[in-house]
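Note that one protein chain of the assembly has been removed; the remaining protein chains are unaltered in position.
We call the chains A and B, going by the order they appear; numbering starts again at 1 in every chain.
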Amino acid sequence: MRSALVDGVVLGLQYGLLGVGLTLIYGLAGVLNLAHGQIAVLGAIVVALVVDAGAAAFPAALLGIAAAGAFLLLLDLTLMRAVYRQEGERRVLLGLLLMLGVAFVIDGFLVWRYPVEQLALRVGGDAVPILGVRMTRGSLLASGITVAAGLVLVVFFRYSSLGRGVRSVIQDEEGARLCGVSPAAVRTFVFAMSGVLAGLVGVTRSMTSPIGVNNTISFTILALIVAVVGGLGSVSGAFLAGVLLGVVDRLSSFYIGTYVTTIVLLLCAAVTIVARPSGLLGRSPP
Amino acid sequence: MILRVRGLSAGYAGKHVVHDVTFDVDEGEAVTIIGSNGAGKSTLFRAMLGLLHTVSGTIEFDGRDISKVPTHAIARRGLAYVPAERHLFAQMSVVENLLLGAFPRRADPEVEDLVFGLFPRLAERRKQAAGTLSGGEQQMLAVGRALMSKPRVLMLDEPTTGLAPRLAAEAYRALATLRDAGLTLVVTEQQVPLALQLASRGHVIENGRIELSGTSAELADNPDVQRAYLGVA
Partner (left out) sequence: MTVVEESTATTVASPVGQSVGRRLLAYAPILAVAALAALVPLRYSDSGSMMGVVTDGLLFASYAVAFNIIFGSTGQLFLCVGALAGLGGFASAIFSDRVGLPMIPAIVVATLCAALIGGLLAWVSVKRALETIFIGIVTLTFSLSFDNLLLGRRDLTGGETGLFIESGGDTILRERVPAYYVFLGLLVVYLVIFRLLQRSRTGWAFRALRDDKLAAELAGVDVSRYRVFAGTLGSAMFGLTGALYAHSGRGFIGPSTYAFGEVDVRVLVMLAFGGIGSLLGPVVGAATFTWLDEFLIEYRELRLLIYGVVIIVLFLGFRRGVVPVVVDLFHRLPNRQRPR
């Protein structure tokens, strides 16, 4: 039981990071990034390819993460322009459909070119006992990285000028413009950041299990569930929801079974929307 | 002439609300635009700030044309605008709102002191979320936030909206202090006496057109103005 809990937290932290990327883009641009999981795996595959070519793990990881960020950045500068010209419901629908297309393109490309390529970053060393549970070094490293990333995000959003600027656009776009904040520039930045976060999760997940094209859809669904439960647009909400759902995931898998676990997680999202659409920490709807 | 508007027409969804508006503002002046509800005051200001799509005519700020410049760039050039709805960041604290006013530069502690000196009530509520402030305090914060960017021109759209008379007078006292310090002010108002006291010149806007212009004294003496806006029979 305790091992399931610890596993759950480890997993949950990464789920949280996955959700943060998705929730940011939605909060800022009103676009539901249905290709988020695909981008995470894309980053992981890039890392795998670079490692295959002979590079060391660490620089390869940086490259893969940067690639994921660059991909979303490019998307914002090109496809998303058409989406931003729309408003409200129209924007949501168009964004959704275009991102679906992007998800297919990435999946299709990976299935065509690298169907069996996988990233599995093995971290050497014996298992370490933490709180009476033996954790693999891979789990530890993944957790450490995720927590560090989380702290960086918190500091960024709370104390930096740019972080404040991002929050201002989420809260009141017109007010932000009057303060000299360019919503377009902020959106581009956040897209890139979201890509980096996705790539980072692709890398950390690979420290505990191999990541390949089969994981794209489950990552996207997870990101969606976490973002919804945490409250679309809330970064801290996504983290909190991630940890909670990670624990639920592990406990459910342990005591019930894998098929049901997916349903349980999906139900969490559905129940959240029906009972409290603003999620755990999101704003109440006006 | 720091602000020059020539033949400005603007509106929403293809329909013009403001027609062929022309006026100037000199540096250091306080000018007011008065008119009743729906006359087009807010539309005029929003068009000047690039918040509207349909715009024809020219708008020059500090000698440069800003009719095609995006809002955030106009703000950075030194034209600050306090809209009637204020658009504060409700979940951020007073301090954070002020810091954003200075974006992208660092907040100048002197200006911060000036703002808190002008609005002592805000100083007491530094860490409070903007959404929890009272109407009067929110207005103060909106003005303070606009000041943080050290603007050359401050434009205010109906600053007395939702304010009790005492608070409205207080607000205008603060504006007078700013005017005396040399800040250029352009203020739209329905509450005409306050506006005419603050400004040296004014324009009357009706149905989207400027119908009357003159010094504050001239406007105050004008019988039509008196009848329409000063409640004099």
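To be clear about the criterion, contacts are C-beta pairs under 8 Å (C-beta built on N, C-alpha and C of every residue); 3 or more make two chains touch, one makes a residue touch a chain.
Please read these numbers as outputs of a predicted model, since none were measured by experiment.
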{"item": "Which displayed chains the hidden chain touches across the whole complex", "value": "A"}
{"item": "Chain A residues that touch the omitted chain in the full complex", "value": "32, 79, 82, 88-90, 92-94, 96-98, 100-109, 111-112, 217, 221, 224-225, 228, 257, 259-260, 262-263, 266-267, 269-270, 273-274, 277"}
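Here, only the chains that are shown with their structure count from here on.
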{"item": "Residues of chain B that touch chain A when the two form their complex", "value": "49, 51, 70-73, 75-76, 80-81, 83, 86-92, 96, 99-101, 103-104, 106, 145-146, 149"}
{"item": "Parts of chain A lying in touch with chain B, wherever the complex brings them together", "value": "161, 164-165, 167-168, 171-172, 174-183, 283"}
